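Not every chain of the complex is shown here; the ones you see sit where they belong.
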Amino acid sequence: MWLWFSKLGSPKWFYELSGRWLPWLIAAMTIFITVGVIWGLLYLPPDYQQGYTSRILIVHVAVAGTSLAFFPLMAVAGVITMVWRMKLADMVAKMAAPIGAWFSFLTLATGSIWGSISWGTWWEWTDARLVTMLFQLFLLLGVISLRSALEDQDKAAKACALLSIVGLINVVVIKYSVEWWNVLHQVASPVSLSADSPNGPQFWIAIAIMIVAMYLFLSVSLILATRNEILQRERRSQWVQDLVRQS
Amino acid sequence: MLEAIQFSSFSEFIHMGGYGFKIWSVYGLFAIFIAANLLLPMRKRKQILREQKRRLTINDEISRNI
Amino acid sequence: MTIEQSTIKQTTMAAAFIATLKRDLLISFKKKNDVVNPFMFFVIVVSLFPIGISPDSDRLSEIAAGVIWISVLLASMLSMDNLYRSDYEDGSLEQLLLSPHPLFFMVLAKNLSHWLVSGLPVVLISPLLAYMLNLPQAAYFTLICSLLIGTPIMSLVGSIAVALTVGLGSRGLILAVITLPMSVPVLIFGTLSVQASLNNTSPAGYLALMLAMLAVAVSLAPLASATALRISVN
Amino acid sequence: MSSAISESLRDEPNSQAMLSAQNLFCERDERVLFSELNFALDKGQVLQVQGSNGSGKTTLMRILCGLNDSYEGSIYWHGEKIERQTESFFASLLYIGHRAGVSKVLTPIENLRWSCSLKQQIDDEQILSALAEVGLRGFEESPCYTLSAGQQQRVSLARLLASPAQLWVLDEPFTTLDRTGVALLEKMLQTQAASGGAVLVTTHHKLDIPALNILSLG
């Protein structure tokens, strides 16, 4: 266990491994995204109620689902950083925050566009998922700004790790409290998210493909960013210098 | 395969039953999002390598001069 | 022998806790602003609403509970800023970290002092402001209870954020950005409980939930704050 | 930058020595401040850490006190690693850093009352006599922001007098002290060493202390 950890903790090992995996991941990602998008745009049958707008939904649902992975990811990385002081975990956590913010933002944007069609409004405070996602974005931005405020890398690593762990708890608490709040508030809300969803196997297959595509995309972009970070932080080690000389 | 395509004409494809602008902007955002998260790290990588190479050559020169 | 030693340590732990509490209260008392300001801020922010939104009393009574809770939240958050900052700047924080007693309790003492100075007065004045905002009288008691439980939670949670940002030059805002999302659940249950007693249903469930949150906060938040302080001073 | 190594032993932690460090390594911003630094500090010794500006004295002091953990190597307290016994280590340590740990709004007495009672029980008489000894008689009740720079420094030095700590770690305690202050502090260091304690001190002054040990950095 320990051996495995220290090996995984070695940025060099990760760099080489990810270098081998990256082409395959990129290939798989490209295939899934292409298939998903083409299916979505060309083949997805119009929904019986909402017409072609379910084309938005496949993007929205896939991105939304993936964006929920970030806080758990960062919190786990944070625990590893704090307990085992593994640099690699911090690099992953550092790079994950902005990507997570992108995902959250896209969830909000696509959700709003979809809402403007199906609800007739771009934003609705009565929906728990919306509010939770908004605050998840805020917390992610908080993590990013804390990172940029603390200049000392070591300090920033630990501080952000702590904040990610606390933040994970908080995202969960916000989610449940907001949900409950909305159940109890009894405001005449236009919809709940699952009210009249477009159905049909076509739709669900498209969504499944897109979800896989998004997880692949998440890994690819995270790996790319982490590799950059490794190059930067390990720039004085021999293997990076050799690599730079070769390039 | 082709007959499964849900559009009979290109303009219909663009129009998307009246929601063309919104649907296309979703896919536009999606494309920007994907491109940004792939291309920016790649460009950054080039930048880093270039920068570090410069630094290394400077260091090499210095050590050669000494 | 070992028992004796541990009892000695125990008593000095309590002594250190009390010394820290006393010192913080003394500092607040000397600065005066620390006591008066959260209070004043709360009053002023609350009184901005009739000006900014509408002086109409029916309208006000609808928004009263929310306005009071939000203002309490802002006031408590703003007053957090002083919690460790000046200790950090004059080096007292290092002394605290180097004390032989568990940092958990030292942090708890500081949080307690902070709440006594900034949270409690705000809670005590709130009925007056509730009256000014025309909140129906039925809800006063619940409002106070919920504030009484909610403000220490916010102090404890805010303390984590302040501890994380204590070394930073730019103050106030980064703290706000971290703390405010964390206070959302407290805000929700606080306003829900008031709403419940306005609707003549029992607010006990919400208050119990908040108490549970308080218990969790008391036992975990000082731990997180202590860790954060160690990180910040590094 | 290379690091000088004090005269004391290199290989095994000296179980006699009060505080010893083995193979300390620290790097900041890609500059190695010290590596393979070994030293031992024993009862009755005063060890002055010397070095030019930016050579890592402050960093070393903070590492030794456990305020900074970005180092490699091991630090022993009475022959055991300090991580394993932080409480007893902290109980017998007194650290005064660049920032003196004196709250500006409090008076000298109030300041000492708190900072001393973190470690031991203390009564006001002890505090008053310590303050008088460092030359603050008459200023006991003035808030510290009205004191001059050197007087504030003296408040923190009064802690040394009131404390029974075995080990003193002092980072540039002589700054802003006038000549009588410097002489007083030098005497205090000697007394501490003579009474079985140990002192680790950084300063750019030439200390007037017999049997001073010197550790040079940078």
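Going by the order they are written in, the chains are A, B, C and D; count residues from 1 in each one.
FYI, a residue touches a chain if its C-beta (ideal position, glycine included) is under 8 Å from a C-beta of that chain, and two chains touch if they have at least 3 such contacts.
Keep in mind the model is a prediction, meaning the values are calculated, not measured.
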Across the entire complex, the copy numbers by shown label are A x1, B x1, C x2, D x2
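Simple rule for what comes next: only the chains that are shown with their structure count from here on.
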Here the gap between subunit C and subunit D, centre to centre from mean Cα coordinates and rounded to Å, is 36
CA centroids of subunit A and subunit C: separation to the nearest Å works out as 33
By the touch definition above, subunit C meets two or more other chains at residues 234
The positions of subunit B in contact with two or more other chains are none
Residue positions on subunit B within touch of subunit A in the complex are 4-7, 13, 16-19, 22-23, 25-27, 29-30, 33-34, 36-38, 41-42, 44-45, 48-49, 52-53, 56
Per the touch rule above, subunit C residues touching subunit A in the complex are 160, 164-165, 167-168, 170, 174, 177-178, 180-182, 184-185, 188-189, 192, 224, 227-228, 231-232, 234
As the complex stands, subunit D meets subunit C at residues 65-70, 87-88, 90-91, 93, 95, 97-106, 110, 113-115, 117-121, 143
